[in-house]
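Okay, here's the structure, questions in a sec.
One protein chain omitted, others in place.
A and B are the chain letters, set down in written order, and residue numbers restart from 1 in every chain.
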Amino acid sequence: MSTVVLLLFTGVGLGAIYFLVASGLSLIYGLMHVLNFAHGVFLSLGAFLGFEVASRLGATTWTGFAASLLVGALAGALFAALTERLLVQRLYERHIEQVLVTVGLGLAAVALFDGIWGTDPRFITGPAWMGRTTSVLGANVPNDRFVAILVAGLVLLGMVLFLRRTRYGMIIRAGVENRAMVTALGIDVRTAFTLVFTIGGIAAGLGGVLASHYFGYVSPLLGQTLLIFAFIVTVIGGLGSLTGAAIASVVVALLQQFANYYLWGTGDLAVVVLLAVVLLTRPSGLMGRRA
Amino acid sequence: MSPSTPASGTAYRGGARAWVGRLVPPALVLLLACLPLLDLRLPGVLPGPTYTPGTLHLLALAMVMAALALSYHLLLGVAGLLSFGHALYFGLGAYLLGIVMSELELGLVPSVLVVLVAGVVISLLLGAVSLRVTGIPFAMVTLAFAQAGSVLVRRDPGRVTGGEEGLRLPTEQVPDALVGVADTRNLYWLALAALVLAFLLVSWVQGSRAGHVAAAVRENELRVRVLGMRPFLVKLAIFVAASVIAVGMGMVHLLLNSGAVPHIVSAELTISLLLMVVIGGVGSRWGAVAGAVLYVLLNQRLTVLAQAAWVHDLPAPLRIPLSEPMFVLGTLFVLVVLFLPGGLAGTVARVRRWRGRGGPPAGADRLEDVDDEQQAATTGGARR
Partner (left out) sequence: MTSTAPSADPRAATPPTADPVLRVRDLRAHVAGQQVVEHVDLDVAPVGVTALLGRNGVGKTSTIKAVLGLVGRSGTVELDGTDLVDLPTHLVVRRGVGYVPEDREVFAGLTVTENLRLAERRGSEHRYDLVYDLFPELEQRGTQAAGTLSGGQQQMVSLARALLNENRVLLVDEPTKGLAPRLVQEVSRVLARAAQVAPILLVEQNLQVVRDLADHAVVLTDGRSVHHGPAADLLADEELTQRLLGVHADSGPDAAGRRPADEEGPA
């Protein structure tokens, strides 16, 4: 029982991190039809800068941790906004070339991080409480899982409120449905493009800081590794669907954790099998609009 | 709209010149075949004289990658399929050949046949699943399958792949002529033969009925459907052809490097193929070859540069970018996508057209939107 509980929390915690990456990917794809290969870079950059700030302010203090989250989010947002404005927008409506540009950016940025921070993982310490465990139904759950779940929950809530309550949120929702009609109502949809990149960057930057605590290290490849799972989550959830991304994040992470524990470490394979099954039965994903 | 191939770019030239143009490829192959016997030096491009094993190995690697890039060109340039999982088949060829030879203790030739059959079966299965979606979702699915393969190779559940260490070529099953540094020449000739074979195969597939239909599907899938053809089957045929060529190149790569490492199954390898094909020019066979050779040589030169003493003495803002080959290559790639649509081949064709007409080229080449269909279905904006 305690094992199941532990796997549940660990799985949902990992799902929280997947969601922070996949939500932005899904929104960007939904609105712009761009598969953003640079998304992992937003995450790694957030993690590295968060790590730098935390180690200067005191990695074991809550101030340091809070500052690392803030810096991670800001770094992700800024880098994402610049990516959209300087690279992606220049190739307006040329989706394949937009993907290629993000691929190139991803390669160059990972190499640059290698040069700056080295290829070896940097190990992360956080506030002492985060390294400890809390007993839930007999399972000793590491506390950083709770933090990841809490932050991802807040991000989900924030995104939903933004999408439901603001004019730009409305434009994004409408644009995911029918971008041409949004422009035909006199709205410059490119502002919304920059905005979804920025929002995706914030989530990925936060995800980077949390992932570095969850895994205990940060390395230049951290983002790109998580990105692949985030892609899978996005396809399973249904491209463009935020709810789908949230559900699929948790499903994929739980499947991965349980398969790793009960099925001899086959978590990654189980996820790919799930992807194949979903594609064969529902090619548009769980919450995709085209069945 | 696809960047014109050098072949179509030469269409306006006179018959005599076209005839000469047809002689260039065999002459080039002949020259390449003679390289191991010559003492040619290209300082700054090649690490040493052409007869030295190091240089021959580098050139052979460039040719294997060029052949692999040609198979990727079948997917992207001919069928308009953006795959992020092509490395899976390359890795499959290398690893499976090694495993079949060492575990089943078969000789080289029967092992090659077994691996080719396995390649056809696996690519048929995975292709049939992946091709249920198109455009960007197809890219993601192929990426996921390749990732699964990569995980298998690294985790090594059956104790056959050597995990992170990689797999060593079971030399006892391989003819002596293809083993060891001393016989780099033979491996070089093998790689050259593989490249020529791949080029002929790709040309044949491209010129076949399936190739023409695939190109038509890329332009307008609906019309092909209306004409009563099955785009799915045509795409699957191209997918299998490209995969099997990649399997073959993987086997050559195993022999060339006397082993296989997990990197050759990774997404990074597929991405470097994408770089080669895009830098060379999507849609052009010569472009794919040129892009691959450029990529391999540049990568090697940049790695040497990264270790150069004068680079180490530079201030950090210059030293760090210069000591990371992938940073330079990634940046180069971004610049090509932004400013050189059509890559090398497209630029050559544009310059030729420009000279031919005596005026600036009209309109920039651009890649096909392979997810046009996807977009039209979701936005409704592109309808009619």
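In this text, a contact is a pair of C-beta atoms (placed from the backbone, for glycine too) under 8 Å apart; a residue touches a chain by one contact, two chains touch by 3 or more.
On a predicted model such as this, the values are computed, not experimentally measured, just so you know.
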(request) Based on the whole complex, identify which of A:Leu112, A:Val182, A:Val209 or A:Val278 touches the chain you can't see. (result) A:Val182
(message) I'm checking contacts with the chain that's been left out. Which of B:Asp156, B:Asp183, B:Glu219 or B:Glu268 qualifies?
(response) B:Glu219
(request) Tell me which residue among A:Ala75, A:Leu112, A:Ile171 or A:Ile232 touches the hidden chain in the full complex. (result) A:Ile171
(message) Using the document's contact rule, name the residues of chain A that touch the chain not shown here.
(response) 167, 170-171, 173-174, 177-178, 180-189
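Definition applied: only the chains that are shown with their structure count from here on.
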(message) Need the CA-centroid distance for the pair chain A / chain B, whole Å please.
(response) 31
(message) Residue numbers of chain A touching chain B in their complex, please.
(response) 29, 33, 35, 87, 90-91, 94-97, 99-101, 103-112, 114-116, 178-181, 228, 231-232, 234-235, 239-240, 264-265, 268-269, 271-272, 275-276, 279-280, 283, 289-290
(message) Which stretch or stretches of chain B touch chain A in the complex?
(response) 82, 129-130, 132-133, 135-137, 139-141, 143-145, 147-148, 151-152, 155, 157, 267, 271, 274-275, 278, 319-321, 323-327, 329-331, 333-334, 337-338, 341, 366-371, 374-375, 377-382
